[in-house]
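Heads up, one of the protein chains got dropped from this complex, but the rest are sitting where they should.
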Amino acid sequence: MPGELRLMTGYDALVEGAITAGCRFFAGYPITPSTEIAERMSNRLPKVGGIFIQMEDELASIIAIIGASWGGLKAMTATSGPGFSLMQEGLGFAVITETPIVLVDVMRGGPSTGLVTLPSQGDVMQARWGSHGDYAIIALAPWSSQEMFDLAIKAFNLAEIYRNPVIILSDEVVAHIREPIKIPPPDEIEIVERRKPSVPPTEFIPYLPEPGEWVSPMPVFGEGYNLLVESVMHDEFGHRIGMGQPIAERKIKRIYYKIEKNVEKIAMYEERGLDDADVAIVTYGSSARTSLRAMKDARNLGIKVGMLRLITLWPFYDKLIEELSNKVKSIVVPEMNMGKIVREVERASKGQCKVFSIPKVGGVLHNPDEILSAVKLAAR
Amino acid sequence: MSAARVKQIVVSDKLCKACYLCIWACPWGVLEIKEERNWRGIKKPYAARIEQCRACKLCELYCPDFAIQVIVDEEEERKILEVEEIYEKKWLDRLKKRDEIISRGVWWL
Partner (left out) sequence: MIQEENFEHILAKKYMRTELLPHAFCSGCGIGIIERMILMAFEELGEEEWKRTVFVSGIGCSGWTPLYFRSDVAHTLHGRALPFAIGLKLAKPELNVVVVMGDGDSMAIGGNHLIHAARRNIGLTAIIVTNMVYSLTGGQMAPTTPEGAITQTTPYGNIEPSFDLIELMKAAGATYLARWTTYHIIQAKNSIKKAIKHKGFSVIEIVSQCPTFMGRYVLNKSDPRDIMQWFKENSIPISIASTKSPEELKGKIVVGEFLHKPEVMEYTERLKLLKERVGRR
């Protein structure tokens, strides 16, 4: 019943969010710890008139959802570290053809088969730079079951607005945790549908948007628009080009800038206690849950600590970190990897304050005391 | 089957790539290779003995480039022009529109 509280795991909340947003196609492959997403989707989708198919591997899964997206359905897949590495080729294909899809990566300990059932945050850089060539991507990092629901809807909306794949970077803890979530009534949820072209097929140019817009409307197969969905570098109609530096430059810069220059519109973050802070904790995902406890302990000891929780990891909001580094003496970045987002924070802070990294590998969350001692060190 | 009177055997300058599969396919020896090269630099086949043609259209079947067609009478010629009008011409306008927009410069560069 919308409006009341329900006790759900992160998986269930993600699936309910996706179905609320209109997702009607799921193609996946079982991999711990994201198998429950596929299982619940196989249960729910036939009941709402959607399609579930378990493909033979992850390579087929991501290409199948791109095909379904060009057939008019909102499509999604879910995987973990090893499967994410396999999907990079398909991600590049979705980027160059400007196909909206949603990919859920439930991060687990790596590298390779790694720590199968234990959490980590080790794929955050691979989400941005994993595929070959120049491209831009949107990546969201939820920290609770409620956010798994909200960000699932937000991910589908962003994918349709920017015609780009969107990655949801959960980790094993956030996915398995069981928390009460509140599902708002349908008229309070914003869902963005695909834009359809307004001109007839003989006048429509598929990859040339109107002045001032970044993407053109997306017709689907079978409507008579004679589309050319092409993975080779192509011009505005989808025809392949032989030698064409100006044509290729137009296309690459447009699909790069449509995300990178719209950071202000896309970025989401949450600030706590940063008004009078000397030390700021910049964090995301499950590390933010531990950092909250460390922040409260530090405040009790009299250290002025604040927390900036990044909800969109990519595109990285440089200006936000630059302004923060002007206000505080030092920044502390706890992460469940060997130090990845801390590099972006260092780069964006431009040396205006000290930046400390608190890496934690091995498949466990930080202990709040570890973050507290780092904060004490940073406050000196 | 006695020799039919065909009106014309058209071999396209734009499309022919001089593979001569049409000459191999023809059972009546109608086609021969031309002496001079055309503006694309190839020696096109042409109908040297058109009175031998029986309009079996095997040369058309084996051409990989859609370059040759046997036109039997006015009816077929009229059909070609009709198809050009209905199916082909209307798709060529958007090419010009794109060139025009690009020459003025795109807004994101």
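When the chains are written out, they are named A and B in that same order, and each has its own residue count from 1.
Criterion: contacts are C-beta pairs under 8 Å (C-beta built on N, C-alpha and C of every residue); 3 or more make two chains touch, one makes a residue touch a chain.
Source: prediction; values computed, not measured.
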Displayed chains contacting the withheld chain: A, B
Touch with the omitted chain, as defined above, among A:Val192, A:Val229, A:Leu274 or A:Val361: A:Val229
Hidden-chain contact residue, picked from the options A:Met8, A:Ile31, A:Ile66 or A:Val355: A:Ile66
Contact footprint on subunit B, counting only the chain that is left out: 8, 10-15, 17-21, 23-24, 60-69, 71, 77, 79-80, 83-84, 87-88, 91-92, 95
Where the unshown chain meets subunit A, residue by residue: 25, 27, 46-47, 49, 51, 53, 55-57, 59-61, 63-73, 75, 89-90, 93, 220-222, 224-232, 239-240
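Here, only the chains that are shown with their structure count from here on.
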Inter-chain centre distance, subunit A versus subunit B - centres from mean C-alpha coordinates, in Å: 53
Touch list for subunit B against partner subunit A, complex: 90-91, 93-95, 97-98, 101-102, 106-109
Residue ranges of subunit A in contact with subunit B within the complex: 202-205, 208, 211-212, 214, 226, 236-237, 249-250, 253-254, 257
